[in-house]
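Input: one structure, supplied below.
Heads up, one of the protein chains got dropped from this complex, but the rest are sitting where they should.
Labels for the chains are A, B and C, by order of writing; each one numbers its residues from 1.
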Amino acid sequence: MARLVFLGRLADLAGGAERAVAPGPLETTLAALPVELAVALLDERVRIALNGELLAEPGGIVLAEGDELAFLPPVSGG
Amino acid sequence: MARLVFLGRLADLAGGAERAVAPGPLETTLAALPVELAVALLDERVRIALNGELLAEPGGIVLAEGDELAFLPPVSGG
Amino acid sequence: MTIDVRLLTEPFIPGTFIGPFTQAHPGLGGVCTFVGEVRGQAKDGGRVEALELSHYEPLTLPGMRALAETAALRFGLMGLLMLHRVGKLYPGEPIVCVSAAAEHRRAAIDAVDFAMDHLKSDSWFWKRELRDGAWHWIEPREQDHADLARWR
Partner (left out) sequence: MTIDVRLLTEPFIPGTFIGPFTQAHPGLGGVCTFVGEVRGQAKDGGRVEALELSHYEPLTLPGMRALAETAALRFGLMGLLMLHRVGKLYPGEPIVCVSAAAEHRRAAIDAVDFAMDHLKSDSWFWKRELRDGAWHWIEPREQDHADLARWR
């Protein structure tokens, strides 16, 4: 299995800070999520980190066994 | 008597931090001091305070009994 | 040059870190320290009962370390201490402490200013406030962008 990690308000939307998902293309994974959550995760202000590394370009991700993919909404500020 | 108070390097020149002087016009007092000291006291960067109040205009001072006249060279800075 | 960056999960007393930090830098000219505390008053005037900070382990601490190194190099510091609370905090508790030791005061003061602007606006923390029994996420502010723009 792979893991999705949701930070900030995305955790509220997802109903939890993490979710175990099957390996495979991210598109497939997102398609299986509630639409409201999938839309929020794809917001252009949400950064994505794969195994702790920020991705410059979120397209074409294929999750492998043990991967951790984190969704990082804008930070809260001052 | 009145008192002259010398701050900073003026105290070195005066050989002490204070000097008791007779009341009277400041010109008379200064004329009785060593020339080198009198010249240093009259340097335009030296501020003068009479009884703890800075004087805007040092001319025409007449020392009364118990007066304290302080000579304040530029402060040392940072 | 020493850099000490920590995420703290429990309440802390800044002085217990700042004292040893200062002692560790003989020859310094000055130390500037900023300590931020949780305010009991919300931006809308309401009462904040608690604040919760979440972070993302793989990014938050490395990001703070990178910021600390940038500040230390940019301002030629002798040392930089950077502490940030995570978890649940209550009004009056310290949430952040940045202390910079330098040979000259301007470097120490500017480094703290720089580090705070970036910590507040550009670090991986998410905050929510408990007000009237309900949690509210804190959004980014316009001011944050202005704060960061000062250093570009």
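One rule holds for everything that comes next: a residue touches a chain if its C-beta (ideal position, glycine included) is under 8 Å from a C-beta of that chain, and two chains touch if they have at least 3 such contacts.
Note that the coordinates shown come from a computational prediction; the quantities given were computed from them, not determined experimentally.
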Ask   = Thinking of the complex as a whole, which visible chains are touched by the chain that is not shown?
value = B, C
Message = With the missing chain put back, one of C:46, C:62, C:76 or C:92 would touch it. Which one?
response = C:92
Note = Residues on subunit C facing the left-out chain by the touch rule are 15, 18-19, 22, 26-37, 39-41, 92, 103, 105-106, 108-109, 112-113, 116, 120, 147
Key: Residues of subunit B (touch criterion as defined above) contacting the omitted chain   = 5, 7-9, 11-12, 49, 51-52, 54, 68, 70, 72-78
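Here is the rule we use: only the chains that are shown with their structure count from here on.
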Key: Most distant chain from subunit C, judged by the mean position of its C-alpha atoms   = B
Key: Centre-to-centre distance between subunit C and subunit B (centres being mean Cα positions), rounded to whole Å   = 51
Request  = Mark out which residues of subunit A touch at least two other chains, giving numbers and ranges.
outcome  = none
Ask   = Which residues belonging to subunit C are in contact with no fewer than two other chains?
value = none
